[in-house]
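The structure appears below as structure tokens.
Every protein chain but one is kept in place in this view of the complex.
Right after this comes chain A.
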Amino acid sequence: MRRALCLFAAPLLAATLSGCVTEVTLDETPPTSTLAVGESRTVELRFLRFDVEQFQQSLTLTDLKALPTRVLQDTWLLDLDMSTLVQNALQQVAYLPPAEAHALAQPARNLWKLLNLTAESTDLRGTRLEPLLGVGKAVGLPPSLILADLAQVGENDPLISTETTAQAVLSNVVATHPNAQFRRGPVNVDHPDGLYLVTPGSIPVYLADVVDSFASLAERFGPAPAWEEGAPAHPGFVVASSPVSAATDAFRMKVKVNLNALPYKGVDATNATVASVNSTGGQIENIFDFDRPDWLSLEGLAEDLKIGELTMAIGENDGFLPSGDARDPLPYGNSPVWETPRWEMEHLLASAGFARAQALTEHCSVYAPQGTVEEPFEAVNVCVDGTGWVDIQVDPSVVLDEPPPPPSYFWDVLLEVAQVRLHDGELAEGAADVEITVRDVPVGVSTETLVTSIRDNIQGNPSALRGVAEQLNDNTAGDADFYYYQTAEGEDFLYFIAPEDLRLDAEGNPVREYGYQHPGFYADADLAEKISSREEVDGDRAHEKVAIPVGTSLFFEDDGGAVYRVDAGEKPSLHKAALTLTRIR
């Protein structure tokens, strides 16, 4: 009748026509009030796949900067080998012209001297080798010759190369820093604490470093508490750093992925509403096609990565650490330096000496006195054995003011010499903490190496990009307690929510605690018999899951402690599930 009236009225009243055809409006919104105890609601979930192939995301620096800080900070790209950087920095110090070196602060100037220490320049005064001066005087030999022969170098060659020193710095200062020992990464079965080992002598580089030009270098590698409780804090080794522009304005990070771009549909049991759970993370192991070279490309990285200005620090022990005088305990001997923290200067020097000793071959150098002495007359015999133990024997016929130096390890010899030199300028013990500032130091890694490293790392551990991938496909909505999953074979499952599924805020932090006391699904309301497991389904081992053929009833507890029964009803269609939730308590 209404339509009839419309037709009749149309010619004259067209302007007022309305309501002849049912207007599209939205369906009534399902109730969203909290499910009361005893109340039931039925929710329909679908498992819809939007399988995209070679889906490309191209990210500029601006795009990356828009990602949550937490995600940037957690996205590990590579472990950057610091050896070249440290070596370059030490060489820059060592090669300073004397005039510039003398302008340095006294501790830095002393370090400069140490880095340039040769047998010729070694000042043995005040050390246990000082008697060598007397030996030399007695037999007419320069002590520098004895020292050089001992170290198997020329008299004007460095006793310890900067390479060796750099390696000692890496091993003792860099590699002992907590943030160079472990890095953050995805929490999973293999890494429940989310910590991953860092390659020794390297520092982990995160996407945040690329984005903010390593702005947090000093913060991350400054003073830091140890991972182990009770262990001493690390004083850090980076005092300040200027920005390191790893990416140019032309930077583009392009990834191509194959994935189901749609989220899983789940239920927030509190009010029995449908929620969405980002599915990207669950697929992360399989989304990259590593057979294609374009699965990841990084364009616009800086060609010559270098640090404009870097101030590094190495502190010393507050006391003088005597060198050892016994072989035991092997292999270092009995100097207390080995009990000190590895990052302290004395320990570093001892380590460098120890490393240097490993390059020595077992040998003896025999010296006859200058002049007309009948051969063979072994006035001085300096030997070093395969353990680095140095023994200086002087023929009793040689008249000395004081006995020759006692035997000791090679590194003990150097440690004492170095300690004394560190305090030149009348520096008191504890006042020789070194800070050195170097400029325009090449990091020593090529762009190609960077890219290769990043690609290799992600290929070996795709989950490193999980956070970024989830942000690029950010479709989590609501706070599901579980979600519906269907296998390729059409078997229906319910997956209980895992910590990594939680919705994130703008900073990338979960919006709620993972407060589930009994995660998983149970056969009874008392949650005594668990019927779900983490058994692998389609590669997933992270979730408690259970198959739900039609007619299944199960129970679970939400993060508020409420217990629900779930009844799987007749399937509305092939890829849908109808679940009736009843709050039990």
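Keep this in mind: contacts are C-beta pairs under 8 Å (C-beta built on N, C-alpha and C of every residue); 3 or more make two chains touch, one makes a residue touch a chain; residues count from 1.
Just so it is clear, contacts and distances are computed from a predicted model.
S.K.: Assign the chain not included in the display its UniProt protein name, restricting the answer to "PadR family transcriptional regulator", "FadL family outer membrane protein", "Heme exporter protein D" or "Oligopeptide/dipeptide ABC transporter, ATPase subunit".
M.R.: From the choices "PadR family transcriptional regulator", "FadL family outer membrane protein", "Heme exporter protein D" or "Oligopeptide/dipeptide ABC transporter, ATPase subunit", the unshown chain carries the UniProt name "FadL family outer membrane protein".
S.K.: So which of A:E53, A:E339 or A:E570 would be touching the chain we can't see?
M.R.: A:E53
S.K.: Where does chain A touch the missing chain, residue by residue?
M.R.: Touch with the absent chain occurs at residues 3-4, 6-8, 10-12, 14-15, 17-18, 20-27, 46, 48-57, 261-263, 265, 274, 276, 471-475, 477, 488, 490, 573-576.
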